[in-house]
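All protein chains but one are shown at their positions in the complex.
What follows is chain A.
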C-alpha cells in the first residue's frame, strides 16, 4: 500500500512517496470547549503509538466572507503530547467562522489531516461563573454579583448588562429544599430563617440566546438575628387612578413618626454600581406625618418603572426602611370611568358623546392605552325584564338606532384598553326619553286639513250655484219689488215676463204725465230700478257690465230722450 502525501504548504509543492505503511492515524472526534475567552481543543487518538505528537492548523472567514484565510499554525497546539491544547491566544474574532484541523506527527511521519472542525466562537462559548460577595445583615443576606469577565480586557460577553442572574439557595442541612430565584447584581435575599446557615450559588444566564452559564462555587453564610423594628411602615401599597399615583402605608407605632418617601428609577437596579445611594426623596413627601403620599410628580413619562419605599423616622434619628414597591405606570394605573352625555336627534337616533377618562391627564392615557368604549343601553320600564344591549366602539361618539318611541332609555359607558387588558368602572347612568310618535297626529292633521280644503272647494261653488238658483227663483216667483200704487191694478201679468224691456216703462210715462211728475216718477222708477237691478244681476240686457255703469247708461239715454 502506498500512501501519497502532498504538502502544499511547501514551495514548490513536494510530494512524498512513502515506502511501506504509515500507521499514523489522524486524530478523531475533535471537540472545542470554550468558557468566556478560553479555548480548549480536545481530540481522540485511536492509534497504538505512544511517541506521537499533534499539531493543529486553523483558518477563519473574516467578515462573513466565503473565502477564508490561508491555513495557519494554531498557536498553543503545536507538538502537543497530550490530546488537548489551549489556543485562546489565536482567536480574536468571536463572531467569525473558524476552521480547525489536527494531525498526528512522529518524527518525519505525519498523518492525514483530520476532518475539519467548523465553529463560530460565540455560538459555542459558555458563560463562565460570576463572582459573589455576601453580607449578612438583620436576618437578610445582601449579595453582590460581579459579571463573569469582570476586569478582563478582551471579552466574549461585551454586554454584561444583558446577564440575568439565577440564584440557588438552600439551608445547610440534610434534606434541604432548593430555592431558585432571579436576582439583580446587587440584591437582598429575604424570607430566611434567622441564625441559620445557608449555602448558595449563582449562575449568569443570557436570556436572548437562552444560554445558561456555569455556576459559581458554593458560598455559605449564616443569617443574623432579626431585630424587629416597631416603627417601620408596613403594608405599603399603591392606589393609582387616571395617572394620579398615591402611596399608602400603615404604622402601628403609637408615638410620633415622620416619613420620607423615596423613589428609584428602575433601570439603576440593572447596573453593577451601588444604587443604594441613588434613592431620591419624592417632592412633597419629605418629613410628613400623613401615611400617604401623592407621587405623581415623579412619573414624568409613562415609559419607565420606578421603585418606591417609605423611610420612617423617630425622635432620636433612628430610621427604618419599608419594603419596596414597584410601579409600572401604565400597568399599575387604574382607568377611571368616562364622561357621558346623551342626546336624541330628530330622526330618532340616540347620540352618545363620550368624554375619555382622565380629564387633563387624558391625553397621556388616550395616547398610550388606545381606548375602546363599551356602551350598555336598555329600556327603563317598570318591568325590569328588559334586556341590556351592548355596543363596542373605538370613537368617542356612538349612535343607537332602532329605538321605540316614547320610551325612557338609559345608557352607561365603560372605557377599556384591549392592549393592557384594563377596563374602567361604568359611568353614571344617563337616561333620555324618546319623543312620542309624531307621525300619527301629523297624518290626522294633514288628512283633516285636506278634507276641509276639499270640502270647501266642492261646497263653495255648490252653495254659490244653489244660492243663485234660489235668488232667481225667488226673483221670478216671489219678486221683492212692488209696483207703484197707481199702477197696482195692472196686474201681475205685465211683470211676469222676465224679458220685457224695462226701458220702455219710463218712455210711456213721459208721454202721458207732466214733466215734473215725470222726473219724480223717473227718479222713483230709477231708484226702484236700481234697487231691483242691484238685487238681480242677471236680468235684462246688462249681463256682464257693471250695474251702475249699465244703469247710468240708461239714465243718460233717458235724460237725452227727456230733453
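Here is the rule we go by: a contact is a pair of C-beta atoms (placed from the backbone, for glycine too) under 8 Å apart; a residue touches a chain by one contact, two chains touch by 3 or more; residues count from 1.
One rule holds in what follows: contacts and distances are computed from a predicted model.
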Chain excluded from display, named as in UniProt, from "Cytoplasmic tRNA 2-thiolation protein 2", "Ribosomal protein eL8/eL30/eS12/Gadd45 domain-containing protein", "4'-phosphopantetheine phosphatase" or "IFNW1 protein": "IFNW1 protein"
Filtering A:53, A:83 or A:120 for touch with the omitted chain leaves A:120
Thinking of the whole complex, not just what is shown, which of A:131, A:304, A:339 or A:479 touches the missing chain? A:304
Touching the hidden chain, out of A:42, A:106 or A:211, is A:211
Looking at A:144, A:246, A:270 or A:425, which makes contact with the chain not pictured? A:270
For chain A, which residues lie in contact with the unshown chain of the complex? 63-64, 95, 120, 122-123, 158-162, 164, 166, 168, 178, 180, 182, 207-212, 215, 265-267, 270-271, 300-305, 328, 330-331, 367-368, 370, 417-421
